[in-house]
Structure formats: C-alpha cells, structure tokens
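Note sheet for the following structure.
Every protein chain except one is present and positioned as in the full complex.
Just so it is clear, A and B label the chains in written order, and each chain counts residues from 1 on its own.
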Amino acid sequence: MKRIFLTLLMVLSLAAVLTWWIQPARQTDVPILYWVTTNSPIRDDQVAAFENWLEANAYERIELRIDASNNDPSKKLIQGISGVAADLFDNYADQAYLMQSTGILSDLTEPALAHGFGPETTYPSVRSNFMIEGRQWGYPPSVSVAVYLVNVAAFEEAGMEVPPRQWDIATFEEWGRRYVAARTVPGERQRHFFAGSQLDRVELSRSTGLDTYNETLTACVLDDPRYVKVLETVYRWMYEDHIIPSQQEESTFAVEGSGLGISMALFARGNYAMLYLGRFALVRLRSYGDQEYAASFPPYFEYPNLRVAGGNIGLYAKSSKKEEAYRFFEYLASDTHNRMIVATGDALPVNPAFLETEGFLRPPEHPNEWGVHEVYAEGMKAYSISRSRSPFVLPEVAKRIEVNNYHSFLAGRISAAEAAGQMAERINLEIERTLEERPSLVGEYERLVALQEKIDALKAAGKPIPADWIINPFHRRYYRDMGLLDEGSEGP
Amino acid sequence: MSTTRHALFHTLLTVLSLLMVLPFVWMILTSLKTLREVDFESWLPAEPQWRNYLDVFEVIPFARFYWNSLFVASWVTFLQVLTSALAAFSFSRLKWRGRDKVFFLYLATMMLPGLVMIIPNYQIMVALGLVDSYLGLILPASFSAFGTFLLRQFMLTIPSSLDEAARIDGAGRWQLFWEVILPLSRPGLITLTIFTFMGNYHNFFWPLVMLRSESKYTLPIGLLSFETQSGQLTHLLMAAVTMSVLPLILIFVFLQRYFVAGIQAGAVKG
Partner (left out) sequence: MKVLRKYREEVAGIAFLLPNIVGFLVFIMVPLLASFALAFSNWNVQLHNMFQTEPLQFVGFENFRRLIEQPRFWQYFGNTLFLMIGIPFSIGGSLLAALLLNRDFGEKNRRVRGRLLAAAVMGGACLVLAATGFNLGAIWVLLAVMASGILLTGVAGGSVVYRTLFYTPHFTAGVATFILWKKMYNPHSGPVNTALQPLLDGLAGIVNAVPGWLGDLGYAVLGVLALLVVRWRLRAIASNLLDRDIGLLAAIISSALLFLPVALAALWLPYHGLGPLILLAMVALGAREGWRLKRGLRGLAIDPAYRLGENLMFSLGLMTLAFILVGLGRVLYHLPAMASDGLNPPDWLIDYHWAKPSIMIMALWAAIGSNNMILYLAGLKNIPGELYEAASIDGASGLQRFWHITWPQLAPFTFFIFVMSVINGLQGGFEMARTMTQGGPAGATTTLSYFIYIEGFETGRLGFASAVAWALFGLVFMMTLFNVKFGNRYVND
C-alpha cells in the first residue's frame, strides 16, 4: 500500500513540474486589455478591427483579449469586490446599476470628454443606460430595440399580405386571428403561431401611458387597471386567440439548443410568422439561409413606443490599464466600429448618423432584408425611450417579483388584478427595505415624495408639469408628446 | 444458476442499462450534428459531423483545459484520500477523549450550504495570495469531512480482533495503519477515489470564482465559452463534453477490478 502511495506521489510531482513548465510566458511589452464578454461569432473580427484602427491612427499597440468564461454576473461581482476583476466587462440591461452602486466601476465622465465618447455621441434614449446621476459609467458597443421581424413566406402560405408597419392592438389581434385560422388544420395540434411568445409588457403598458414607476421613481404603480388590461390582453393572445404560444405550447416543439436559439429556429422554419427581437438576431438568422424578411412595430394601445435594450461596457475601478481602456472606448465611438456593427448585423450602431447610411438601410449582400432595417432605424430614432430604473430598488429584484407574479397569473393561480396588486405591493416593500438598509438615501427619497405629491396634484387638475420635476425618462417623453410638459428645461 | 435465469438477468440488466444510457446517447448524437440541425428538430444527424470534434480544439484551448482538469483532480484525489484515511483511522481505531465530539463537528460542517462560504473562502485565498493558482484549487479541496466520514464507516466494518492480533505481534499504530487497516479498506479507498475524482473533475463554482487566467481553466469553466451571444453552440459543447468524459470512464472501469470479493475473506482467515 505504501508503495502505491509513493509511486503516485512521484507521478503527481512530475506532473506538477510539467504543468509549471508549460505555463505560457507573459509578454510585457504590449499592454494587454481584458474584455469580459460573451463569445460572439464575430468577436474575432471586432478585435482585429480594433487593432487595425489603432495602427491606422498611429496609436500604440494594445492587445485586446476576449474572456468569455468570466462572464457570469455573480463572478464579476465577487471578483470586483475582491480586487481581481478584469479591466473591461459587459453589463447587461440592469446589471450596470448594481455594479455602479457597489463601487466597482470607474467614473468615465472626464475621460469621455477628453477622448470623445461621451453621451452626446449617441441617442438620447440610450444615455441613461450608462449615465447615472449625471456621471458616466460605461459606453455601449451597440444599441438595440426590438421590433417584430416578419417571415414573409409564412404570410404568403396563409394567403395574406405582409402586415402593416404600425398597428394598434385591435388590428394586431385581427391579423393574428386571421393568420391562425388560415394556417391551423382542425383536429391537429397547432403548429403555426402568429408570433413567438416574446413581448415586452412594459412597452405595452407604456402604450397606455403607464410605466412601472411613478414620475419621481419613488414607487411602483403597477396596481392600476391599465396594467391589468395589459395582463389580460397577453392572456387573451395566449389562451383564447392562440396567436402566440403559451409556455406549454412553446415547449411542444422538441427543439434542442437553448432559449433564444429555439425561437429563432422556429421563426426561420415558419412556425412563428413573426418574432419580436433586436437586430442582432440577424447574426444567427443569416447562418440559416437567405429568407425574405420584413418588419413591423409592436402594436400599441394608444401611444406607440419602444424600450431601449441596455447593455454597455464598464471599466473596473481598480484596473491598471485605464489609459488603454479609454483608447478602446474611443474606438467604440469611432466610425470604423460603427461601420462594422452595420455590416455584421450585430444590433444597431451607437452613432445615430449611421442609421441613415446606404450600407445600413440596404446592405448589398442581403437584399432579402431591405425592408427590415428602415424599421429598426425609425424605431430607434423616433420611438425609442430609455428604461426606467428606480434608485430605491434593484432592477433585478423588481424583475423577479414581476415575473413570478406574471407566471402565477398565467398559470391561473391568481387573477390579473391580484397579480398587478401583488407586484406593486412587493416592489414597494423592497423599496422600503432598501431605504432601511441605506439611510443615506432617505433624505432624497422624502424630497422626491413631496415632489410627487405636487405632480399628482397638477395631474389631477390637468395642468402641465414642469420638466425638471420629472425624473422618469418615460414620463418626460410621454408628457412632451402629449403636450403636458411645461418646457422650462430640456428633456429627452 | 441455470441458463434461463442467466438470460433473464441479462435481459433485465440490458433494459435498465439502456434507460440509463439514453442521455449519453443523446449527447453523442447531438455532438455529430450541425448547428442548424441542433436548433431545428431532428433526432439523428443527416450526416455525422466528425469535424465537430476537431473544431472544439480550435474554438477553445481544449487540450490545455483537459490537462488542467486531470492534473487538479488527480492531486486533489490523492491528497484527500490520504488525509481522510489518516483521519478516519483516528476516528475509528483510536480511542481518545473528545473523539466523538470532534467527529460530530466534522459532520456538522458538511451541513452548511457551501454557497455562503464562498466569499469568506475567497477572501482567505486573496489574503494567502492563492487566487488564480493551481494551489488555490487543490488545497481547499484536499480536506474533506465527507471523505473522512466515508472511510470511517468502512473502517468500522473491520473487526477489532485484527487490531489486537497485530498489537500482539508488536506492531505500532503506524504499522497498524499501513499494513493492516489500509489494505483492508481497499473497497472504501477505491470508492472514495472514484467519488472524489469525479466530483472534483466536475467542480464548477469554485474554479469559476478562483481562476482568472485562461491557461489555468479547468474543463467545466472552459466549456462555458460555448455560450455565445446569440445562443449556445450546442453541437460543439456536446462534442467537448463527450471527450471530457473519457478519463472518467477509463478510471471507473480500471478500478472495478479491485472490487473483487475475497479480499476480505482472505484477511479474516489469515
């Protein structure tokens, strides 16, 4: 027995020596910038483009390394607070908020001014993704809104034309019912749906004039008949008209792959006539072949709007490569990068000017997509509104509460009114809890609550509201469009 | 046993084995498809894409991850079996005051969900300077209450008459351990080896948190690279997983030989 152990020990020690020997040598002449992000098929191209741009502009060489395995959110957090995170990392939708409030992001406001990647280089609706309380904490590599991509062939098979660009809820439902009736074979399980189950409930509720939070972002206001209407509408789409699949039905298509991949495959195959997705879908769809696509805006109750998806790249507060990172951000704001986004279909370019280019609207290699890009461009320019996040509750927590209640409602365990009520109640409880944990916020909170009362009074009286009282980006835009804003200051 | 009985046994076992093997089969089938076939519905690939197995090596430094996983798992298994055997001997063969209380403490520590200890553990690693190092992966895993518990149970089945016999022959505790108890605990040692190796090979969360340099990644972390922005490269992932499973199968089959009855009987007689 002893012999076995000793032999093993020797073998393992040899292995250790070998491992130490094959460790890659570290280059110290060229600075290395680590970017934690997902592995997209086009990442290599993007890295090459960055390095070419550096050369073209006679800047010093920087090596950009993609690190896809550190991309887990909890990992970024743990590493961040322990002092060992990577230089650059992606922050999706609402993560940036958590990262910034934890303190692991680097303030980019001044470098942005110096290197030219400040908020003015991009759309107004995107700015709040990386601007928190007037300071800049990141920069987006691309931006995204979602519209309905249309599979033209599917409509042809139903003997119908391509749907209109803009439509209200009633029209949408009518088209949906017609489509489903045309393509469903009686007696068989339904295999053709008008659209996938993806949709944005916040967009729908905003189209009734109601956002998740109130004007000062101090409370959740979802316990409102308008939100109940939204929930009931979705329910109707799923379970009465069957124009979009319910969760059970979605899983009936035995497709492997994960999440988004499934829906995209079903869309390309024609099981879904439309799919609600951002332009980045094209990266994968193009690999399936060249089908004819069109696009339509999502339907609205009264007020058409689109909600901007919020991803951006942040810089670690303790990074040792800050100058190099600023260079990278400068690149992101450059024409080269924007052109690349346009060409590869990786969502929308950060710089609004590029939405007007011929290369974007009518890409030469993909004539089958020509109707689509205009819609994205128009959506981004005319209808996009920022996401609203309250500083008094973590966006992920609010989202989880909303989703849980939504599923309970869909499963028939609670009514729509109960769901809406519970959402608001629980989110407001979370707000209270946050205030307890962070007494430093209480002062600001109370000031805003007082402001909110004044706003409510003005609303009741039907009078216009001063713009700088409103903090919620949605309400700013909505009131302006409705003529209820007292312009005294700017506002998106 | 009659032929019919044999036949029945075999049939039963075959059916059950088939049931057990299904996910593995699905995995291999998926690894031979194209991405389009994976997303679209199809049980079998139209044409087996053997090049997926080669592509894996291009997309990620698979060979390096492989080596790292094997290296770390081997060291951890070796150290854990050794320290657990020593400790189990102490808990089962030696009588000392407070023994059962300390053992219970060991048991108790297994009961706390490990998730919560990750951050304090990580801070310790940072303090010791072991972040992003092989040592940081190997050391914490080399001590296991589970292994100690398991081997203690095994050792309890060895009759204490053997201890006395050895004592009479003049053996000290050290010899007792090496020459009597350890050989008799062979099934237990093998069992623990299998468990520890597999467990550590598949360990995900701790290396995820600890490692930053790609050159040190183990397989479970490396496989994360197949998650791309527009979906998962499932076919490559499955090819990678299939390849990563091979050492486990080899070890398992190899160690089966030592699961032979009669080792015990020999010791009791002699």
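Quick note on the criterion: a residue touches a chain if its C-beta (ideal position, glycine included) is under 8 Å from a C-beta of that chain, and two chains touch if they have at least 3 such contacts.
In this text the structure is predicted, and so the values were computed from the model without any measurement.
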Selected residue (touches chain absent from view) among A:M1, A:L361 or A:V397: A:V397
Residue ranges of chain A at the interface with the undisplayed chain: 73-74, 77, 81, 83, 98, 101-104, 189, 247-249, 251-254, 256, 317, 394, 396-397, 400, 404, 407-408, 411, 413, 437-438, 440
Touch list for chain B against the chain that is not drawn: 3, 6-7, 9-27, 43-44, 82-84, 86-87, 89-91, 94-99, 102, 104, 106-113, 115-117, 119-121, 124, 139-140, 142-143, 145-146, 148-150, 153-154, 156-157, 160, 173, 177, 187-188, 190-191, 194-195, 198, 201-202, 220, 238, 241, 245, 248-249, 252-253, 256, 259-265, 268
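Here, only the chains that are shown with their structure count from here on.
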Whole-Å gap between the CA centroids of chain A and chain B: 40
Residues on chain B engaged by chain A in the complex (per definition of touch): 30, 35-36, 38-41, 67-68, 71, 74-75, 78, 82, 118-119, 122-123, 126, 131-132, 134, 178-179, 182-183, 208-209, 212, 214-215, 217, 221-222, 224-232, 234
Residues of chain A that touch chain B when the two form their complex: 1-2, 5, 8-9, 12, 15-16, 19, 22-24, 38-41, 67-72, 75, 78-79, 82-84, 86, 253-262, 264-265, 269, 280-281, 283-284, 287-288
